[in-house]
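For this view, one protein chain was removed and the others were kept in their places.
When the chains are written out, they are named A and B in that same order, and each has its own residue count from 1.
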Amino acid sequence: MHAFKYHRPSSVNDAAALMKGEAKLLAGGQTLVQTMKLRLASPSDIIDLGTIKDLAGIKSDGKTVTIGAMARHADVAHSVDVKKAIPALAALAAMIGDRQVRAMGTCGGSIANNDPAADYPAAVLALNATITTNKGKHEADKFFKGMFETALKPGEIITAVSFQAPKRAAYLKFKNQASRFAIVGVFVADFGGTVRVAVTGAGPSVFRQADMEKALAAKFAPESVANIKVKQDGLNSDMHASAEYRAHLVTVMARRAVEAALK
Amino acid sequence: MGAPLIGARVERKEDYRFLTGAGQYTDDLELPRQSYAAFVRSPHAHAVIKKINSSKAKNSPGVLAIFTGEDFATAKLGGLPCGWLITDVNGQPMKEPPHPCLAQGKVRYVGDQVVIVVAESIDEARDAAELVKVDYEVLPAVVDGSKATAKGAPQLHEAAPGNTCYVWSIGDKAATDAAFAKAAHVTKLDLVNNRLIPNAIEPRVANGSYSRADDSYTLYVASQNPHVERLLMTAFVMGLPEHKVRVVAGDVGGGFGSKIYLYAEDVAVTWAAKQVNRPVKWTSDRSEAFLTDAHGRDHHTVAELALDKDGKFLGMRVKTTANVGAYLSTFASCVPTILYATLLAGQYKTPVIHCEVTAVFTNTTPVDAYRGAGRPEATYVVERLVETAAREMKIDPAEIRRRNFITAFPYQTPVALMYDIGDYNATMNAAQKLADVSGFSKRKDQSIKNGKLRGLGYAAYIEACGIAPSAVAGALGARAGLFEAGEVRVHPTGSVTVFTGSHSHGQGHETTFAQVVADRLGMPIENVDIVHGDTSKVLFGMGTYGSRSIAVGGTAIVKALDKVIAKGRKIAAHLMEAAESDVVFENGAYKVAGTDKKKTFGEVAFAAYVPHNYPHDKLEPGLNENAFYDPANFTFPAGTYVCEVEVDPETGVVKIEKFTAVDDFGKIINPMIVEGQVHGGLTQGIGQALTEGCQYDASGQLLTGSFMDYCIPRASDVPFYQVDTRETPCTHNPLGVKGCGEAGAIGAPAALMNAITDALGVKDMPMPATPQTVWRTLKNKKAA
Partner (left out) sequence: MAVKVSLKVNGKSVSAEVEERTLLVTLIREQLRLTGTHVGCDTAQCGACTVSMNGMAVKSCSMLAMQAEGADVMTIEGVAKPDGTLHPMQAAFKEHHGLQCGFCTPGMVMNAIDFAKHHPNPSEQEIREALEGNLCRCTGYHNIVKAIGAGARAMAASK
């Protein structure tokens, strides 16, 4: 790891003030510390958000679940409120990485990083979440801009994410054998009348599958998506999964997610 | 004394320290004035080094020294040697291009070490290593073994034209061709035995130090055979007498072959320690381990089996290209020859076999023995052929095996080996029963109802272990003996320290060997300690590999014990004033037959060290014996594995529903430890077949360079195993043992691939059977 200067601000404002040059925010660090260890990232400054108290809470009013940016995946997975309001979201959090990673990794960190194979972005998009930052709010549909790119401006820090509770939902993930990241993850959320289908892992960034959403809005049933062929154009292709295989898996996982949501 | 210790499930003596964090692995050791090394490694698979500029790095904070290949050449350090000479089909020695510790003039694989940087801290060493500027002229690379000998392929070594190390063969070609000419059926397969990356969880570590007081070196290293490491390093590389070098391999976190070899880093830190007059430690990180630990397997094979109309094997013809990587690693040359082609008879009476092996250099990490070493490749060839032949001829795959099993022993195979004993029907029958093969069709129907595919596959493997009779090995090209040494040091009060040249890095020798000793001497196991892994303590050793520890190392200890007991008998006879021939040793005491006269082993030991009443005219005082044991033959563990899989045709995911292993390891000392060895071996074999596939791109960059892309099995990838044993004791060692460390890795891939191809209804598919590969295979089958 290259040398850097370490900061431990006590408020979001203090943290924002430190964000200059090659500074990086440290949330759970489950991605950032690895990249730094491998000398693939060399930030000049590390701003540790770990001790900012008001970033960690989880709130639910039954219709909306608001998760603090520094809430750990384990907190979300075990939260009684989340399990009650959006069980699929708790289940997704329980599927991220492994239990040690979930003890450290955060919702805000995952979303801000926008790894193409991360799980949380699928939930954000499918559950039409609102991302709150120190500078304002972002709609889910306008937040994820591309591989590792988001609508966050320099100096902007996620403070919380509010997910809308659907009528029913499920997230299904087809894992890369080695990394256990998603090769394809499909989050299906039925809001009664409207259905949102978000796909992660398959493309450079999370995306919605409009034809499936339409078919499921007409009839929320597995057979509605079972025969929808997903285009491979623009999908990721690597040694683990070709674009063709990923496209195929999107359909399979979507159908199985609908089955799971109906259970 | 209580129940016999041999055959008992004794909990391990070594566990307490491992479970409490008190193990002492090499990286745990910090020497006074410790310094740290980092290596600058080649980012290119093939390049000429034009210039190395270390001036900036030299001024980096904390740097103590920087050395290049030129410095090593000036110091007249030799290259890394290969320990096995293969003679080619024309009677010529194999090509042995130089393997410098630090690259000289050229780099030949990504990770090839170019510069060593020594600094005050590991971070400083790495910071400085980044500042070393190496100008390369990049050359085209060849990575695929099957393309290495093609016309126009990039050439790695001047000394090896056509990138060919050797072309070697075994067996009677004319007789084999004749057998094929009269065959009723021929089964042919093109097989790739995929390259694997060993990945012991403890990465390699080497910590070299030098003492000006007596001009001696100590190397602490994560090694499977410290004595051989010392022999190779002193005699072949550094030109030092052995008594000036001590090699210590304490607790070692797994090896699987990858820690057998003498590596460049080991030499570099040892030599550098003298230059900087401080201990120099290098700890591999996982990324370096992927690039530089010797890889395993990597064969391309065309294999044919000739059968008569009843499914009797008439002959086997095999042609293999073995990719040995960029340089010859320590035992690389014997793996695809001596440890591979000699096993092609399997458990069968195939009368004639011919095998030709071409070993080639490529711009990839050197390949050497990895758990099983040659024998998994042989088993894969034989058992995929046999199963495929059975399917093609519509004979039950177990039945075709039974028709061809060797049933009379000793049996001379057409490929050099003489099997001493075995009972292949016994393991097959037991495996079929345990696997509930008769219920398979019902389970298959149920799977089909659930939209899944189900398949069952066998592998009836054999391995040659207990490596090795030195004379045989020598005739085949080994440049070292393959005996083992043991010493039994009885202390004055009767407790015992045993020194063994075998090395334990997970196998549990401290327990198994202590069971043997305590059982023979009739004493509690707590009174026996086993010491290994330190050349300054253990008289000599050839180390641990080839499932040789109990069969060869254990026997050496037994031979030393025999001497101890015999000497004790003389002492006891004197003490009891009896004739030596009347004295028997049982349950830890010497007794005069037919009387109640008795001296405990402890009393006799005490008399040996406090020899006030002692037969000084006939015996020296003391009770300390050693023995060197050179085995008369290999041992031949064998068994039958049955694998049952369910495949999700939509995703290509393979689920192992049942994995049954019935092995014949001869006598078993500790069944708990043996089962553990089988479980671990099976999982590595399953890894080869399901998840592990080393991949390079065409330019020689390793694509599977971390656990993010290279999948060693996790707990959720494997089932509980059903394991059992049958026993035909080895005929030529006193314990009747055969060895068990590699069996699982040898038999599992063939069983699994036989099951998957059965489920998919295809003749063949490549390993690893990842979901994508399975899905594509099914898709291609549908299209065809």
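The working rule: a contact is a pair of C-beta atoms (placed from the backbone, for glycine too) under 8 Å apart; a residue touches a chain by one contact, two chains touch by 3 or more.
The shown structure was predicted, so the numbers you read here are calculated from the model rather than taken from an experiment.
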item: Shown chains touched by the chain that is not drawn here; value: A, B
item: Candidate in contact with the missing chain, chosen from B:G254, B:G588, B:P649 or B:P734; value: B:G254
item: Of A:A17, A:L38 or A:A210, the residue in touch with the unshown chain; value: A:L38
item: Hidden partner chain, touching residue among A:V12, A:I58 or A:A74; value: A:A74
item: Residue touching the undisplayed chain, where the options are B:L682, B:C730 or B:L760; value: B:L682
item: Touching residues (missing chain, whole complex) on subunit A; value: 1-6, 8, 26, 29-30, 33-34, 36-38, 46, 48, 50-51, 74, 97-101, 103-104, 179-180
item: Residues of subunit B in contact with the chain not shown; value: 11-12, 14-25, 27-28, 30, 123, 199-203, 251-254, 256, 285-287, 505-508, 672-673, 675-676, 679-684, 706-708, 712-716, 718, 720-721, 744
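Convention: only the chains that are shown with their structure count from here on.
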item: Of all residues in subunit A, those that touch subunit B in their complex; value: 1-3, 38-39, 174, 177-179, 239-242, 245, 248-249, 252
item: Of subunit B, residues touching subunit A in the complex; value: 123, 126-127, 130, 287, 650-651, 691, 695, 703-704, 707-711, 717, 770-772, 775-776
